[in-house]
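Inspection log for the structure reproduced underneath, given as structure tokens.
After this line comes chain A, so read on.
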Amino acid sequence: MISLTDILTLLPESFLTVAICALLLLDLFLKPGQRSITHYLAIAVLGVTGWLVLQHYGAPRAFGGMFVRDGIADVLKVFLLLTTALVFVYARPYLRDRGLFVGEYYILSLFAVLGMMLLVSAGSMVMIYLGLELLALSSYALVALNRDSPLSSEAAMKYFVLGALASGMLLYGMSMIYGATGTLDLDKIHAAAAATPQRGMLLFGVVFVVVGIAFKFGAAPFHMWLPDVYQGAPTAVTAFIGSAPKLAAFGMAYRMFESGLGSVGPYWQQMLAVLAVMSLAIGNIAAIMQSNLKRMLAYSTISHVGFLLLGLVNGQPAGYAAAMFYAISYALTAAAAFGMILLLSRAGFESEEIDDFKGLNQRAPWYAFLMALVMFSLAGVPPLFGFFGKLLVLKAAVDAGALWLAIVGAVFAIIGIYYYLRVVKVMYFDGADDASALPPVADAPVRTLISINALALLVLGLTWGPLYGWCARALGIAQ
Partner candidate 1 sequence: MTTQLVIFYFFATVLVASALAVITLKNSVHAALSLVLTFFTAAGIWILAEAEFLGLALIVVYVGAVMVLFLFVVMMLDIKPESMREGFIRFLPVGVIVALVMLVEMLSLIGVKALQAQALPPNPALADGSNTAWLGKALYTQFLLPFEIAALILTVALIAAVTLTLRKRSGVRTQKPSEQVQVQRNERLRVVKMASEGKPGESA
Partner candidate 2 sequence: MDSVIALFNSFVNDWPNLSLAIGLILLPLLPLIISVAMYVWWERKVIGWMHVRMGPNQVGPLGLAQAFADVFKLLFKEITVPEKASTFLFYLAPLIALVPAMAAWAVVPIGDKMAWSNANAGLLYLLAMTSLGVYGIVLAGWASNSKYAFLGAMRAAAQVVSYEIAMGMAIVSVLILTGSLNLSDVVQAQAGSKGFLEWYWLPLLPMFVIYFISGVAETNRAPFDVTEGESEIVAGFHVEYSGSAFAIFFLAEYANMILVAFLSSVLFLGGWLSPLQGWGLGILSAPGWWWLFAKAFVMAFLFLWFRATFPRYRYDQIMRLGWKVFIPITIAWTFVAGCLAFFGGVTIGPGGTP
């Protein structure tokens, strides 16, 4: 039976749902020139939802354990909402210039956010699956938003087919775990998994679940869809699916592996280690060969997923806290990276080739500086945000005794620096084809926010303690 506490616990999600539906209806009655109202309202909805997340109404669990509200969920949700809001601001000029400034972009993105929020709060395998599907379906549609572009349609098709396959894998694995433990509840699985007589079936299920989650994460060798989707989708959509969902993916992996299968850690830790190493290798090496910045960032995502998995491999709270910190740092940095592409693109010019950034320093020194900050952060150059993410993850791996994993991670991190620095080199040392100053970016909020976002990478890098403390507290690590 549901009670008022249940509803209060679910208040942010409930508010978001109602607000999306209201926005959907409102959007119908807006004239094309008034689309900005949807834009600002969508950001306001994210803000109010974030505020509600920070209010601690309700209980730690609701709907009979279906929904979990703990520190991890709260931290991830706050950053999910923040990242999405950033992307919304960055995306507006891009969408407007390309005739994609439609209410559906916001509605579908908000539905995806809702799916991610439910995903990171999932207390049952059903909720994991449904949250994931809500996120995935919205993402498929978003990728296909630009219907006139064959590249975009192809990307959406690949994303859909492989995503459906991954969902099938995940569901199959879940059914096996259900068969072995007799429950869908993650807590009860945690209790029952270690004692189940059907270890074969459980292991079988875990394999499929790992494959399904790896598909959704984009971890190698299940990464094939990722570069095509990142490149094919409109950049405004890539910015969204390339940033916030990584937070949700961490939440999902934490719920499934730690909350659910934590008692049978050795079953999945080896597989995650293999995935991590493969992702690091394939992501970093393939990224070197890319000439398209979006595609390069896609491969860099794969390598970052590898790092994230490094944090999960040892199954220790410190590792989870490091992975969570990593996910947050990656989401904010990726939002800024795609934000820069969005900022520099204009009507009829995508600015997505690395060559498009040639000589940016001569044309717009401030943006070149911001872009350099973003690239350094992605590469993990101290003292930027990304560096501490990598550091914490590697430290957690070393502490857990997985020294060889840490060494592999460090080696590939150094290889990775090469292609990030290539972008910086192109901006500062190559001559521009057209040395005239860039036309000023019209949208003041975009200009301001991207500067704040990129500088925040520096500031958060210098003062990473409080944020890590928040992550650590969420995981119950005493400081």
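The candidates were selected such that all candidates are chains of the complex that A comes from, given by their letters.
Things worth noting here:
Simple rule for what comes next: contacts are C-beta pairs under 8 Å (C-beta built on N, C-alpha and C of every residue); 3 or more make two chains touch, one makes a residue touch a chain; residues count from 1.
Just so we're clear, the structure is a prediction, and the values are computed from it rather than from any experiment.
Here chain A touches, in this complex, candidate 1 (chosen among 1 or 2).
Chain A makes touch with candidate 1 in their complex at residues 1-2, 10, 17, 24, 62-64, 66-67, 102, 104, 107-108, 111, 114, 118, 124, 126-127, 130-131, 133-134, 137-138, 140-141, 144-145, 147, 179-180, 182, 197-198, 200-201, 204.
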